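A single protein chain has been omitted; all remaining protein chains appear in their positions.
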Amino acid sequence: MARERLQPSKNAWWFSLIWPVAALALLLLFNLLFTPGFFHIEFREGYLYGTLIDILNHGSKVILLSLGMALVIATAGVDLSVGAVMAIAGSVAAQLINRPNTPLGAVIAAALVVAVICGCWNGMLVTLFRIQPIVATLILMVAGRGIAQLITEGQIVTFTHPGLTFVGNGHFLALPFPIVLALGMLGITVLITRKTALGLFIESVGDNATASTFSGIDARKIKFFVYLFSGLCAGIAGLVAASNIRCADANHAGLFLELDAILAVVVGGTSLTGGRFYLAGAVVGALFIQTLTTTMYMRNVSADVAPVPKALAIIAVCLLQSPAFRRRLTSTFRGKPA
Amino acid sequence: MGDETTALLEIRKLSKSFPGVRALEEVDFTVRRGEVHALMGENGAGKSTLIKVLTGVHGRDGGTVRLDGVEIHAHSPKEAEAAGISTVYQEVNLIPYLSVAENICLGRQPTRLGLIRWGAMAERARAALARVDLKIDVSQPLSSYSIAVQQLVAIARALDISAKLLILDEPTSSLDEKEVAELFKVIRKLRAAGMGVVIVTHFLEQVYSISDRITVLRDGKLVGEYETSKLPRMELVSKMIGRALAQMQKVEAEAKQAQVEEKRELLLELRQFGRPGWVAPLDMSIAKGEVVGLAGLLGSGRTETARLIFGVDHAKNGEMRLSEKRVLFKSPREAIREGFAFTPENRKVEGIIPHLSVRENIVLALQAKQGVTRTLSRKQQIDIAEEFIKLLGISTTGPEQPVVNLSGGNQQKVLLARWLVMQPRLLILDEPTRGIDVGAKAEIEKLIQSLRAKGMAILFISSELEEVVRGCQKVIVLRDRAKAGELAGDQITEEAIMQTIAGHPHGT
Partner (left out) sequence: MTRLNSKYIPLIATALVMLGLYAIGCILYRNFFSLRVVVDLIGDNSFLGIAAVGATLVILSGGIDLSVGSVVAFSSTLIATLVRDGANPIIAILVTLLAGAVFGGLTGSLIQLFELPPFLVTLAGMFLARGLGFILHPQSLPIKHPFFLHFISENLSLPLNERVNWPFTATCYVVIFLIAVLVAHYTKFGRYVYAVGGDEHSAKLMGLPVGKTKIGLYSVSGFCSALAGVVYTFYTQQGNPASCVGLELDAIAAVVIGGTLLSGGAGFMAGTLMGVLIFGLIQTLITFQGNVNSWWTRIVVAVLVLLFILLQNAISLISGRLGSSKSNA
């Protein structure tokens, strides 16, 4: 058989982006036609303003979460606890910053360390005790908010420290700081997965953990790491969330965001069964979800009702990605039995 | 013997194509009442496609199927069952958590007012089991019984459905000698009762032991239908294989040549090495440039030994010495670091990373050894992949093709490439030619000899005695998880190996 270097199209890094970008483009097109002022961006007092900027800003939390989630899902796992970890990180930061003479650096470090410890807890349950990821992270998801409540002693803890509030509300290079954080984290994640062999090992472990072990990969270490990393991402997102509203709300911080993160990753092309993961796709997926939410908001759809179009979008994306659906569709057009 | 007048199953001109391959081309297949009919052929011959069409898993493109003179067209396993065709698969395919009684009666449980009568169901199950001479506690979960018993339960289920034709797909792969004998007793009983039994297998001995007639397929076409008693073994083999016979004889000559050279440096030595429940303590040594065969029946401990050597499982007894230095591997990583390589028996589960590309699969072990930070550049990876695609003759559209799309033989070659890249000191091959067509088999056997000539030590595990005899300078024989004997040089013949396995002198 011919051994030419194969058509690169299917494996070029951007091929997998076609579907999520198309979905996002469709949504933006809708807004272009029906929502006046959607694309309006202005430059005021050295900062950029506009709906698109808002989308990037609010979407940065989900982007952060989806980076860690993509790696976890790639190992055929899932991390349901990221919302709860966000609450925990925010609570730690809020409590510490209000203590006199605590340097900002230490506060942020503490919050992130706690988040990483949460990630390690998940990693330990999955690798050492061999508990199914859904259940293992479910435990922290359920208990996590209780823990966050313990930290804040049941109160909503407000803070005014300018350094901490900058994280969620400041600007850097004319862009809101959360966007910068998210992009920075994207860059770091791309670096550590694609410039080292880590990405290959993660995909290998997710696709076939046994064979990976036989090839000399330490599957347990890889799996442990992705949960640790997911915890870190959740910690950063938690700081942004708390900073946004200048307080730590253990009950509501990050509520349902884990679902948005999973959605973003799946829309971005990563399969729930593990294997290949797509970071750019996850980012596009996160933007898609945030654009959807913002579109709803701008069209005066109540926030309570907004989940409905999200649900329909999930179904649409899943159907499009499902080979069974495509099969039935094509066979209907050809008139043959499925 | 079979009833010559009316055939039970009559398949005429059956054809089935998949995208890119014609799996069956106008195949005829006839099974008589009261007959055991073996369906044979190498991989890709079309055996499993034929069975899947019969049992309704695949549709057909052309041809007719007649059961008892009536034309049938099964679109699902349920329809095939209803027509009277039942299949027992190699992996049994029942529900492990449910009880034996439920597994037999599932779908046809006796009911009263819509509610299942458990007592009556147990009775019915026991009656079905009696027809296969099995008396067990039907309320226990199926998984608490051995595979051999589970298979008999599957047969009992088939009988309970009043099957006229029973298809057994590779039924003996997981059974030991005693269990095979029990199974054959049951098959003979069914034959005497007038059932038609189709047995798909590649174990030559068993075919001659149990079948009345043989149908051979090759490349999707019918080669012929024969009376077992009138078909000599060599003729059967040649009908299945055809041309590659000459190639194999060449390999044999080379291997025998190698046995002449005596002085070889010892690489690996096992002293009373083993693990309770896995393998009894055994002694073994492998020298550089030597191919040592590990022979024995299924379940005798060959794979277990390999896994202990490679560090997948941990040895509890004895010691392993590598070039005089004592070593103990706690994981494959450690073994790989010392220059060991292992192609496992179950390549789908333990070998290939299906959705990763040929390139990624080939460089995986090498990259794992180098660690996370010391990466092979893309160009390096592509060069390595292309080198081995050429060297091993891997049939693929290119280094980026997902390995899952390759045929079994080519997947095996990719796995081999993965380990050859590492330039190991010791290469452990566990059933490297299983499920591979004869052309590829001969290539791999040739490759093994050339590696041996370059000084690699090779541990060769295979159930096919001819392969072992052809290619090895020394053969360790295992029986029932313990070493039964060791043969070297001229001592190595199929007969000698089988005798050592059996454990009693020739003829008894």
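Each chain carries a letter (A and B) given by its place in the written order, and its residues are counted from 1.
As a convention for this text, a contact is a pair of C-beta atoms (placed from the backbone, for glycine too) under 8 Å apart; a residue touches a chain by one contact, two chains touch by 3 or more.
Every value quoted in this text rests on a predicted model; they were computed, and no experiment measured them.
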Full-complex contact with the absent chain, from A:40, A:221, A:299 or A:328: A:328
Residue in contact with the excluded chain [from A:29, A:109, A:134 or A:173]: A:134
Contact partner of the left-out chain, one of A:25, A:109, A:174 or A:312: A:312
Residues of chain A in contact with the chain not shown: 78, 125, 129-132, 134-136, 138-143, 145-147, 149-150, 154, 259, 262-263, 266, 272, 302, 304-308, 310-312, 314-315, 318-319, 322-325, 328
On chain B, residues whose C-beta touches the chain left out of the figure: 57, 76-78, 81, 87, 89, 92-98, 102, 106-107, 109, 111, 114-116, 134-136, 140-141, 143-146, 148-149, 152, 157, 179, 182, 277
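The working rule: only the chains that are shown with their structure count from here on.
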Distance between chain centroids, defined by C-alpha means - chain A, chain B (Å): 44
Chain A contact footprint on chain B (complex, rising order): 312, 331-333, 336, 342, 344, 349-357, 360, 364-365, 367-375, 382, 386, 389-390, 395-401, 418
Of chain A, residues touching chain B in the complex: 1-6, 8, 10-11, 195-198, 200-201, 203-204, 207-208, 210-218, 275-276
